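Have a look at the structure below, then the notes.
Only one protein chain is missing from this complex, and each of the others stays in its spot.
In order of appearance the chains are A, B and C, and numbering begins at 1 in each one.
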Amino acid sequence: MTVLTMVEAIRNCLHDEMARDGRVVVLGQDVGANGGVFRATDGLQAAFGPERVVDMPLAEAVIVGSCVGLAIEGAVPVAEVQFLGFAWQAMHQLCGQVARLRYRSDGRFGAPITIRAPFGGGVRTPELHSEALESQFANVPGLHVVAPASAADAKGLLATAIRSPDPVLFLEPLRGYRLIRDEVPDGEHLVPFGVARVVRPGRDVTVVAWSAQVEVCRRAAQRAYDEHGIDAEVIDLRTIVPFDAATVAASVARTGRVVVVQEAPLTAGFASEVVATVVEECFYDLETPPVRVSGWDVPYPVGLLEDGYVPDDDRVLAGILRATEVTA
Amino acid sequence: MTVLTMVEAIRNCLHDEMARDGRVVVLGQDVGANGGVFRATDGLQAAFGPERVVDMPLAEAVIVGSCVGLAIEGAVPVAEVQFLGFAWQAMHQLCGQVARLRYRSDGRFGAPITIRAPFGGGVRTPELHSEALESQFANVPGLHVVAPASAADAKGLLATAIRSPDPVLFLEPLRGYRLIRDEVPDGEHLVPFGVARVVRPGRDVTVVAWSAQVEVCRRAAQRAYDEHGIDAEVIDLRTIVPFDAATVAASVARTGRVVVVQEAPLTAGFASEVVATVVEECFYDLETPPVRVSGWDVPYPVGLLEDGYVPDDDRVLAGILRATEVTA
Amino acid sequence: MGLSLDDLPAVGEPFRLLAPDGSVVGPTAVLAEVLGRGPELLAGMIAARVANRRLFSLQRQGRTGTFAPIEGEEASVVGAVAAFEPATDWIVPYYRELLGLGRYGSEVLYRYALYQRGHPGGGYLPEGVRVLFPQISLAAQLPHAVGLAWGRRLRKAPGVVLAFCGDGASSEGDFAESLNLAGVRRAPVVFWLKNNGWAISTPLAAQTAAPSFAARGPAYGMPGVRVDGNDALAVAAVAAAARAHAAAGRGPVLVEAVTYRMGPHTTADDPLRYVPAQERAHWAAADPIERLRVLLVAAGRWDDTQQGEAEAAADRAVDEAWTRAEATPVSPDAFFDHVYAEPTLRQRRQREELRRHLTARAAQ
Partner (left out) sequence: MGLSLDDLPAVGEPFRLLAPDGSVVGPTAVLAEVLGRGPELLAGMIAARVANRRLFSLQRQGRTGTFAPIEGEEASVVGAVAAFEPATDWIVPYYRELLGLGRYGSEVLYRYALYQRGHPGGGYLPEGVRVLFPQISLAAQLPHAVGLAWGRRLRKAPGVVLAFCGDGASSEGDFAESLNLAGVRRAPVVFWLKNNGWAISTPLAAQTAAPSFAARGPAYGMPGVRVDGNDALAVAAVAAAARAHAAAGRGPVLVEAVTYRMGPHTTADDPLRYVPAQERAHWAAADPIERLRVLLVAAGRWDDTQQGEAEAAADRAVDEAWTRAEATPVSPDAFFDHVYAEPTLRQRRQREELRRHLTARAAQ
């Protein structure tokens, strides 16, 4: 075990996977000499050369779209989209082509393609750098959508993504790159898709989150306990698709209450899917209405207004109190 | 009142709005001499000339993106995306630019822009012509998302869309263009956004749908009544954003049961939003778990497999029976 | 040896060897090099045209879905493909070339029949047949083509990718992004733009103000050349030169084949709404099949027997492909099969639900 920041864990994983499998190629804007704008690919070009770590022209659609041909010809592409907001430029390739390569070809071609993209708020970026768009991709069958919350999971899930025979959209919380630090297993470490992680066990209410909001929820749960004696269970989904409904449902079956937390706008965010699934699975266990704590139905705001947008532990705590019918 | 098909209602509305307001311009692929691949713009170029009805180069991003500049300079653009699946090519302009023009400019510029697009299955199209992507756009604040189910609503909602100071994604069910025929008010007819329509009143269960699925639900409701004596209320959302949660909640408060029907894949489809909202609003009224009847979590299938994908009245009926706890 | 790309125009009159009446107007040295391929090209074009006509009747009989006719464009497809090597070279079509790919084997027609019938097996060709699936999303196949070429270079496999697109598709962002990337990576791709005058109802003047599409080649760091797309021998000569350029590691090439869509856009389209009659008449006189046939007959390289045999063989091929396609079963829940390598839990449950539903429906 070594304590690493999330960006270090990602960088190490990329290095190890490239060393392990000569078919892995890393491509994207500024991934070479610059090592990526967050240094996630730092040192890779020096180690593996410019044919395997490729600075691409500034064109997201062809960065993502060329992976289709690369994969058919036996490469294992790991592409970076510099910020998830710019994946919209590649939406037709990502959702219309990469996601359905296996499907369209009736199983003839797999698409072992990983698309990494930073996302999420909290660091006062310019527009389109902070948007949480995960539900838009979760609605596209054929993609896996992965959103680690710890450095250890970042390593273990990224390794699984790169080795996956299917395309994976791998979402990295940009405010977590350096802030998230934890013990990361040395050597090979694979975390399976579709297995949520219980971050904090609890009996009174289930709190579901992913990516950077997991830490916010952990803090809120601690406060719920310290300030109100409420014992919240916090579950990190880890992967949005596949969605581990079973773990969430088992927890809600015990607690009877659920709070789902996301940074995305409320309407049609993935929290809605979690709630809809929970009520289908646990209807008769639920004691109070499910609560969504979410970004608002507004575009991700400019820097001075950011603090009112991203859910914080106050808002998650308020959600926990609502679900447990405590009036604050 | 005149009985019209949906495509006739749309065409008439476009004609009337162009005649009424000289700022309205229609632009898109093949909208001119050809009158659109479904003839929705037939006759417009002859009536209003090639400066107001413009055949555009084959490039969705700039078709949608140029509307931003047109609108700022005082035009009222009504753009056509030939099929909604190709709106992905314009995703960055539609969601990153058009949807936030008012927001980004702090209210300085409105975006009276309508983007029309056929969508939905049932007519054995090639790939990417039938996809129901509405929830992906519903997750983008700033857009209205409108999906009429009748010819009368198509006219009334399209007129509202064109006159709206905000951008509207106007979704037309391609299998309904000629199949849907009903009485359409003559002359000016405006249907407000955010007001759902009760298609069939009923006491036992609430069935929520939009676009072409409304007719499927009406048939299923009739069968539920005829074959099982179940009295289902069918609600047509008409507009997905804004979502008339109040009408749905009022109905569920009476019936205690809800079925939500959509063509999109299940995961993160808009049905999840409807369910999540209903349980928040009507938790204590609900007597059985909400039911989603949906497309499956697969890409929209090829022609020979289409019938197993698009929800039909059998499946909706099964959903109604499940919600009312009748075992078929 | 042979034709050099440097000698070919990027704007203005396209390169040609034969005039529409079959008389020789181009360099005889070049003609001599490709003339031997004439009968093969003619047979390929006849196969395409016969199949195309058959598809119209199959469509009326409900045995095939809406399709995009190739009529008029046979030379621009068959002639191009003739220069490529099935053993190493990928063909990346969109949707209008499939009847012209006979060089890549009979499996292509069978799979196209499946595709046209809406069968999931129409989405691929088996291992060893380097033809990518038909692409519906315009220009979306071009990034794939660049990836294929780049991928082969990465693993040091030889081969060149022939990627088709239309004049309309040239306006898509994917077209420009792909050319640019291919230029930067010196990827061995021949971008083959079939300028057939129309994108559904949109004429060239509404598609671009540029004097040619080939002019985009140099703008993205590669040669761009124009060829008469109705002159099969000229097409084959230019395709060979383009392939040689790419195969030699000199990077991609853009070829604009100037041709004409003689039929409707698809069987659902009505070109009478927008195509000027005299335009169609002009191009009818420039038919690619007739042009080559006249030359070959005059040269003693083609006769009525061959003509009859070529037509009969084409007919048989369609019968075989369609019969085989119609006999290919499909399970009504097959769409769950290949979304992921392993279905998700949700999908497994959904599939069970669908099966119950299908069983109930069958029982009714």
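What we mean here is this: contacts are C-beta pairs under 8 Å (C-beta built on N, C-alpha and C of every residue); 3 or more make two chains touch, one makes a residue touch a chain.
The model shown is predicted, which means the values in this text are computed figures rather than measured ones.
**Student:** Would you list the chains present here that the left-out chain is in contact with?
**Tutor:** Within the full complex, the chain not displayed touches A, B, C.
**Student:** I'm checking contacts with the chain that's been left out. Which of B:A71, B:V248 or B:C282 qualifies?
**Tutor:** For the chain that is not drawn, the touching residue is B:A71.
**Student:** Looking at C:P20, C:G251 or C:P343, which residue reaches the missing chain?
**Tutor:** Candidates C:P20, C:G251 or C:P343; residue touching the omitted chain: C:G251.
**Student:** Among C:G183, C:G263 or C:P343, which one is in touch with the chain left out?
**Tutor:** C:G183
**Student:** Quick one: say which of C:F164, C:F191 or C:Y220 touches the chain that got left out.
**Tutor:** Reading the full complex, the residue touching the unseen chain is C:Y220.
**Student:** Looking at A:G22, A:G49, A:G74 or A:P126, which residue reaches the missing chain?
**Tutor:** In the full complex, the listed residue that touches the missing chain is A:P126.
**Student:** Since one chain has been left out of the picture, which residues of chain B touch it in the full complex?
**Tutor:** Listed in rising order, the touching residues are 25, 51, 56-57, 59, 61-62, 64-75, 92-93, 96-97, 102-110, 141-142, 144, 164-166, 194, 241-243, 245-246.
**Student:** Provide the residue numbers of chain A that touch the chain removed from this figure.
**Tutor:** Per the touch rule, chain A residues meeting the hidden chain are 29-30, 32-35, 37, 55-61, 85-86, 89, 124, 126-129, 266-267, 296-299, 301-309, 314-315, 318, 328.
**Student:** With the missing chain put back, which residues of chain C would touch it? List them for me.
**Tutor:** Residue positions of chain C that touch the missing chain: 171-177, 180, 183-184, 186, 205-211, 215-216, 218-222, 251.
Following the convention adopted for this analysis, only the chains that are shown with their structure count from here on.
**Student:** Measuring centre to centre with C-alpha atoms, which chain is farthest from chain A?
**Tutor:** Relative to chain A, the chain with the farthest C-alpha centre is C.
**Student:** Using only alpha carbons, which chain's centroid is the nearest to the whole structure's centroid?
**Tutor:** B
**Student:** Just give me the whole-number Å value for how far the CA centre of chain A lies from that of chain C.
**Tutor:** Using C-alpha averages as centres, the distance is 41 Å.
**Student:** Can you compute the centre-to-centre distance for chain B and chain C, using the mean CA position of each chain? Integer Å is fine.
**Tutor:** Inter-chain centre distance comes to 36 Å.
**Student:** In angstrom, rounded to a whole number, how far apart do the mean CA points of chain A and chain B lie?
**Tutor:** Here the centre of chain B sits 30 Å away from the centre of chain A.
**Student:** Got the chain A residues that touch at least 2 other chains?
**Tutor:** As it turns out, chain A has residues touching two or more other chains at 92, 96, 103-104, 141-142, 241, 243.
**Student:** Enumerate the residues of chain C that touch no fewer than two other chains.
**Tutor:** Expected reply: 120, 123, 137, 173-174, 335, 339, 344, 346.
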